[in-house]
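Here the complex is missing a single protein chain, while all its other protein chains stay put.
Chain lettering (A, B, C, D and E) follows the sequence in which the chains are written, and residue indices restart at 1 in each chain.
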Amino acid sequence: MARIDNRANNELRVISVQPDFIPTASGSVLIACGNTRVLCTAMVEEKVPGFLAGSGKGWLTAEYSMLPASTLTRKARDRKGGVDGRSVEIQRLIGRSLRAAFDLTRLGERSITIDCDVIQADGGTRTASITGGFIAAAMAIDKLMQEGKLEESPIVRGICAISAGVVEGEVRVDLCYEEDSRADADVNVIMTDDGRLIEVQGTAEGAPFAREELNAIIDGAMAASAVLVEKQKEALGEAWNRVMPKN
Amino acid sequence: MARIDNRANNELRVISVQPDFIPTASGSVLIACGNTRVLCTAMVEEKVPGFLAGSGKGWLTAEYSMLPASTLTRKARDRKGGVDGRSVEIQRLIGRSLRAAFDLTRLGERSITIDCDVIQADGGTRTASITGGFIAAAMAIDKLMQEGKLEESPIVRGICAISAGVVEGEVRVDLCYEEDSRADADVNVIMTDDGRLIEVQGTAEGAPFAREELNAIIDGAMAASAVLVEKQKEALGEAWNRVMPKN
Amino acid sequence: MARIDNRANNELRVISVQPDFIPTASGSVLIACGNTRVLCTAMVEEKVPGFLAGSGKGWLTAEYSMLPASTLTRKARDRKGGVDGRSVEIQRLIGRSLRAAFDLTRLGERSITIDCDVIQADGGTRTASITGGFIAAAMAIDKLMQEGKLEESPIVRGICAISAGVVEGEVRVDLCYEEDSRADADVNVIMTDDGRLIEVQGTAEGAPFAREELNAIIDGAMAASAVLVEKQKEALGEAWNRVMPKN
Amino acid sequence: MARIDNRANNELRVISVQPDFIPTASGSVLIACGNTRVLCTAMVEEKVPGFLAGSGKGWLTAEYSMLPASTLTRKARDRKGGVDGRSVEIQRLIGRSLRAAFDLTRLGERSITIDCDVIQADGGTRTASITGGFIAAAMAIDKLMQEGKLEESPIVRGICAISAGVVEGEVRVDLCYEEDSRADADVNVIMTDDGRLIEVQGTAEGAPFAREELNAIIDGAMAASAVLVEKQKEALGEAWNRVMPKN
Amino acid sequence: MARIDNRANNELRVISVQPDFIPTASGSVLIACGNTRVLCTAMVEEKVPGFLAGSGKGWLTAEYSMLPASTLTRKARDRKGGVDGRSVEIQRLIGRSLRAAFDLTRLGERSITIDCDVIQADGGTRTASITGGFIAAAMAIDKLMQEGKLEESPIVRGICAISAGVVEGEVRVDLCYEEDSRADADVNVIMTDDGRLIEVQGTAEGAPFAREELNAIIDGAMAASAVLVEKQKEALGEAWNRVMPKN
Partner (left out) sequence: MARIDNRANNELRVISVQPDFIPTASGSVLIACGNTRVLCTAMVEEKVPGFLAGSGKGWLTAEYSMLPASTLTRKARDRKGGVDGRSVEIQRLIGRSLRAAFDLTRLGERSITIDCDVIQADGGTRTASITGGFIAAAMAIDKLMQEGKLEESPIVRGICAISAGVVEGEVRVDLCYEEDSRADADVNVIMTDDGRLIEVQGTAEGAPFAREELNAIIDGAMAASAVLVEKQKEALGEAWNRVMPKN
């Protein structure tokens, strides 16, 4: 059966990355995966949270938020105290995943905050945030190196992410909202640029899923990694070579 | 003495308006006034606050927020409960000003929320929010009319806004951040499209200002109104004629 | 057409100032402008906010709050987190205006908090807060000087405030609540004791107002300044001469 | 040994009650017990909390707050969410005590809120709040009866309160702050106008106290009841007879 | 008339104390008084609140909370900011009472937090918290002494607590929920192990109570002290002798 946008089951949506969307940030991209658009920025601060003070080690954290107009029904802002549960869950995933790209002892006592503000939501906002957030983080590192504040890049590997799931009995990658809402299983896969895994979050949406389905889904997701890394490389241009580990 | 960007004292920064920046919104623009960029969206909800329930009357309100990366130093989000004082003051001004464009009894029992999210801040974010917010609101009205939900437009006049002030002893319009921080007086002027006043907020930044200075500043600001209205008309295209009052 | 209380259009309501209403405060007045009554107190603390620590400079800030019984319908306290938007807007205006009276580098690293608690609200609470708050602040400075903690007064000018507006087509000063709710335009004017302007906030309540109306309103407000300064002088007695700039 | 203000051990501080201090309230007094001054107001609302809706029964509750300037060191307002623990404890005591004066089934489905705002604190603010709060509540009832909204008064008894304690080995009533801070035991006694008890809260401040001491303290407090009731009667004037139970 | 569980009027419910219920705590007990069960733990932290920093003095505080399932109707958690008023009142009582057992100057600059989590509520949770909290606190002291962090115990006396009241015209001790809800008067008595008083909180639930009733209730409560102390001794075993004052 055809997908709603006629993509092949293993085909990603069109990805476009607009770098330096916000010049005030150390790094920024507006990443679009189909109709999903996320503004990812990296801000560097010359301080660390209390539990790291004096450790010589740096920190990286993430915040995720949807603009009120990013969905058809206006989403209220988190202004009453506390952040809504789904955003907490997502931003913890983003931060955890991106920290895996870093050897934070090499960052020095500074913090990088990755802000992911969803401009338009059509499924896959958390994986787009990770893929785009890595680019913003890498830009920020490149800037610190250009400014002479860092000699060596603390980045130890590339990180990207994609969702995949079972829809209408078929394994499909990069679900849009319409597919996601009908999926039987939905898995977010966070990967390294050399084909290993950082985090796997698979959820049965309707019926439970079988072990073999999980395998097929993860296979589908991991096959998409090459395209994602290519887009990241393209967006970073020369900076990619400066910040990524040699070998 | 020359301005930092060589503009004439009565010259606005380049204004560009990108309509429909967020397709999920009823109305949206990314408005740029020089380096200040604000994403203004209008979302319609078929309900009103409690104090208007059963009145047959509609409501319009605004929320203002700066993205964390919109300034050189990361601005923390309003997530701890309460909104920071400056944002409260600004969003109240935006809402009050835009309500003056409407006869809300003609909107029916529905609410329009104007969200102004600052992408990049370089002075004049509140006036850009009003000028852009009016466009987004007008788009939302046009959509309600196209959908047959409104027969008659509730818009009774156009609204736009600009800042002006005294810098280095000279009256200048549309201050950028660098000028704003050195201004002796800074006035935000919210105007109608026919040259009357909706709100005037003038503040002495350093020394008190004289009555004549206030007059000169307001004159400067009001002279800019034609350019602003032109930009709004351009962004709305055909819709302008459909939603604006005839006469 | 006659005003509700038979005042002339340019006539203020009866102002009475009861100094030292709260002996525990460094400075305090119960100021009444007609039926509007505000308790203004100044408390000195030997510390400054973080952004001024080590700067040698002092700070002045204001908080505004209405007692629950100050209006006919009980006003809920701000106890759920966050302060209501109108109070935020007002207290920011009060603080900003009163800071214009001071050269804070001469205050030393201490803070003055002006608390304005509205006992009874009948229009003009924010301007009464500024006029009364200045007296309380001046009393606190006098006390610091008497105690030998300050040699020189950091006050560089006097500040007072009044509202004026257009009601029934006539320019009137010092609107009471009943007039305010029917006004076409309402302007709060914060002035120095020598006839210059600190802040002007003018809002169209119904229809937009014309440039000439604004001029007439501001003229009306500024003419009231002499009475306000006289009341402040009277309340401060000998202290006026001690804390105000010479010549 | 003489008391700091030369009172006899069983002598109350001078009590003065200024009725109708806030005309917008249904009932209000500014009660002073020595240097302790509390503004007590009663506001009536024609609604009840959810748990009483449809019950035909009314409600009475209290809120207690200290003005920032009521103590020598500025007391921060409860604006960050949550009320400080001491205020919670006190306002629960005030509400509970005053509810004992009422047969709330006779109030109808309306609420009375007693607001106790401390203008100046010198010990005994909670007992002054109860004694003054009763007067404000009675005024509100009288007003409801005058307006024809209530035929019969729901007040079933008078309530007043005083503190007593052991200071320097002697039982003393109505402790001021200076005595309170040196007291070995401090007891707040809430009484009816016919000499029975509503609440007794006794706390050892330093060493534990003996059973006999408690007895002596309560005796001392109860002896003061006549003076308190007399002051309440005086403040209420004719209204006392209209609202108090006949027998 | 017989009590609901056939106890004599002066008879306590069965008390059982399970020490070391949570091995991660410095001290812990699960105390049951009839169907009321409270988990009391003591945690030691090597820091003090700001107001004691540098004083050499320690601190003890308490937190009280009911598990959502501890009552037949689910009790919502205190997660929205602020703690519910009743819990605030109770935890302040627990903290104040247990501090009376200590000479905190002998604790050194460390804090003990007594957490009282109600597993099942059937009346008397606050007094069970105090009686059990003392045991947990004493265990924590014993551990500090065993670890060589304290040479001398800072405990100066034992503390226990019980409620008593008038039900059906009879003075009864240790009211269960069913009795408590029908009581005319309810008094919580916090006592020392040598028969003196720390705090007495007596409240008329229905009608006011007479002076003699209060006396009879307190007598009833104080007579129960021996049983409570015995249970505390039993739970502490050898540690009792190590931490309690000699002679």
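Note that a residue touches a chain if its C-beta (ideal position, glycine included) is under 8 Å from a C-beta of that chain, and two chains touch if they have at least 3 such contacts.
Since this is a predicted model, take the numbers as computed values, not measurements.
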- line: Given E:45, E:168 or E:234, the correct residue touching the omitted chain is E:45
Statement: Contacting the left-out chain: of A:14, A:53, A:72 or A:88, that is A:88
Task: Can you work out which residue in A:18, A:201 or A:241 touches the chain that's missing from view?
output: A:201
- request: Considering the whole complex rather than only what is displayed, give the residues of subunit A touching the chain that is not shown.
  value: 81-83, 85-86, 88-89, 91-92, 96, 100, 157, 187, 192, 195-204, 208-211, 214-215, 218, 222
- request: Extract the touching residues of subunit E with respect to the undisplayed chain.
  value: 21-25, 28, 35, 39, 41, 43, 45, 63, 65, 67-74, 77-83, 113, 115, 117, 119-121
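Please note the rule applied: only the chains that are shown with their structure count from here on.
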Message: If I list every residue number at the interface of subunit D and subunit E, are over half of them used by both copies, so same, or under half, so different?
response: same
Query: Can you give the rotation angle that fits subunit A onto its twin subunit B by Cα atoms, in degrees and rounded to the nearest 5?
result: 180
Statement: Per the C-alpha means, the centres of subunit B and subunit E lie apart by a whole-Å value of 60
CA centroid of subunit C to CA centroid of subunit E, Å: 51
Subunit A: positions in contact with at least two other chains: 80-82
